[in-house]
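Sending over a structure as structure tokens; questions will come in a sec.
Coming up: chain A.
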Amino acid sequence: MFKDPFDPKTLLKPRCSCGGDHAPADHARLSAVPASDEQRFSRVVDAAVLRAVFPVDAQRRQFLKTVGATTAMAAISSVFPLATAREAFAQGGAPEKKDLKVGFIPITCATPIIMAHPMGFYSKQGLNVEVVKTAGWAVIRDKSLAKEYDAAHMLTPMPLAISLGIGSNPVPWTMPAVENINGQAITLAIKHKDKRNPKDWKGFRFAVPFDYSMHNYLLRYYVAEHGLDPDKDISIRSVPPAEMVANLRADNIDGYLGPDPFNQRAVFDGVGFIHVLTKELWDGHPCCAFTVSKEFATQNPNAYRALLKAIIEATAYASKQENRKEIARAIAPTNYLNQPETVLEQILTGTYADGLGAVKKDPNRIDFDPFPWNQFAIWIMTQMKRWGQLKGDVDYAKVAADVYLATDTANMMKEMGLTPPDPSKKTIVIMGKAFDPAKPNEYVESFAIKRS
Partner candidate 1 sequence: MDRPLQRPLISVEGLARRFGDSNQPAVFENIWFGIDRGEFVCLIGHSGCGKTTILNVLAGLDQPSDGAVIVDNREIDGPSLDRAVIFQGHALLPWLSVMGNIAFAVSSRWPSWDRAKVQDHARKFIELVGLKGAEAKKPSQLSGGMKQRVGIARALSIQPKMLLMDEPFSALDALTRGMLQDEVLRICADTNQTVFMITHDVDEAILLADKIVLMTNGPGAKIAEIVVNTMPRNERHRNDLHRHPQYYAIRNHLVEFLVNRSKAFDQEIADGSYDPRRLKLVKPGLAAVNPPAEVVPLRHTL
Partner candidate 2 sequence: MTTLKKSLGLRAALLSLLIFAAIVGLWQIAAQPPAASGPAVDPEYAKLVGAAAATGAKSAMPTPADIGVTIWKHLMDPFYVKGTNDKGIGIQLAYSLGRVLLGFGLAALFAVPLGFLIGMSPLVYRALDPFIQILKPVSPLAWMPLALYTIKDSAISSIFVIFICSVWPMLINTAFGVASVRREWLNVARTLEVGPFRTAFKVILPAAAPTIMTGMRISIGIAWLVIVAAEMLVGGTGIGYFVWNEWNNLSIANIVTAILLIGVVGLLLDQGLARLTKLVTYPE
């Protein structure tokens, strides 16, 4: 949008390219809502400085032609702290709101949201974020809808459900970043240690954290692939993660597909064993997400950017294996996950006790990748459709693009020096069966066990 002021061919004076009746250099000062790309800010700063040094356009062009843009910048930098000005400007899309509340459910999926607090990712963006532990998914949804939270940790299907008005009034909700991929497991009670084939699970009582969760869809998918109808042959109920271990211990359920730390915690307490990691069903499946209302994102673009940046940085940091022990230590205290550090360490490092006496190693047991692939959203909606949560026709691609903000994330990643993936190139293979996001209806139809 802004022309490079160091390009000698550019005329700086006449009009701002935004169409306003002001010089481009004044754009940032005059427009209340600055443009979104950070580079544009640096150019605005550079242009302003350059204009101050060479008030006459002709002189500036002459100067640039003679010395070249790089030298010009260096020369000016020597008299004017350009870098500082740029940085000040980048933040000078100063957040409209600095004191933010971000809700989370105390599970390892929320690792980037949580760790960003003790490890300073939020404060680095000039934000004063309070991370608030919340009791359950319905509560986190209601508190988010009530604007008590500015942003919240949700399950990846939830922003879709909220936007579609399933289980609540439709409110436009966006999901600019996925938190974690993988990181869930099916945990069974120790007494079932010999029933490793799902075909033997008839009559089992399972728990999942929420109706609109990857856990629910993956468990249904898994048992259905083994020939069991999840609505008839087993029972599935929604149980808050924290209550899963207690229920398993009390023999109220036979197992659960739940988030960590509660799989590993069942092992730690000798109550259950890890039957299978969800990674083994679908390597790279999304689970939880960082979400904000569309209203918050549009009304507080700078705060939103800063928040997203902090989350993406934290996610990137968490994706590095060597940082995982440090993160486990940071999020173990009562204020955050309130779990034994060793449990978290096993989950994050992937060297874990399986509950049956073996130590297993899988570094990608949980991983962190912020990119909100629209294909994920489409797959989730096919499952909503498959199990009768979603009725009627739906424009899969449009809803996916509206809610899963892949473009925002890609821009932000670029800005941070990360390489965003090509949004169109995502292959999804679940238990050996490929998913073509271009043909969602055919995909739903292809299943033998379904409700619709």
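The definition used in the following text is that a residue touches a chain if its C-beta (ideal position, glycine included) is under 8 Å from a C-beta of that chain, and two chains touch if they have at least 3 such contacts; residues count from 1.
The set was built so that all candidates are chains of the complex that A comes from, given by their letters.
Since the model is a prediction, treat every value here as computed from it, not as a measurement.
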Response to the item:
Expected hit for chain A (complex, candidates 1 or 2) is 2
Worksheet, complete the sentence: Listed in rising order, the residues of chain A that touch candidate 2 in the complex are 106, 130-136, 138-139, 142-143, 145-148, 242-243, 245-246, 249, 265, 267-271, 333-340, 342, 346, 351-353, 355, 357-359
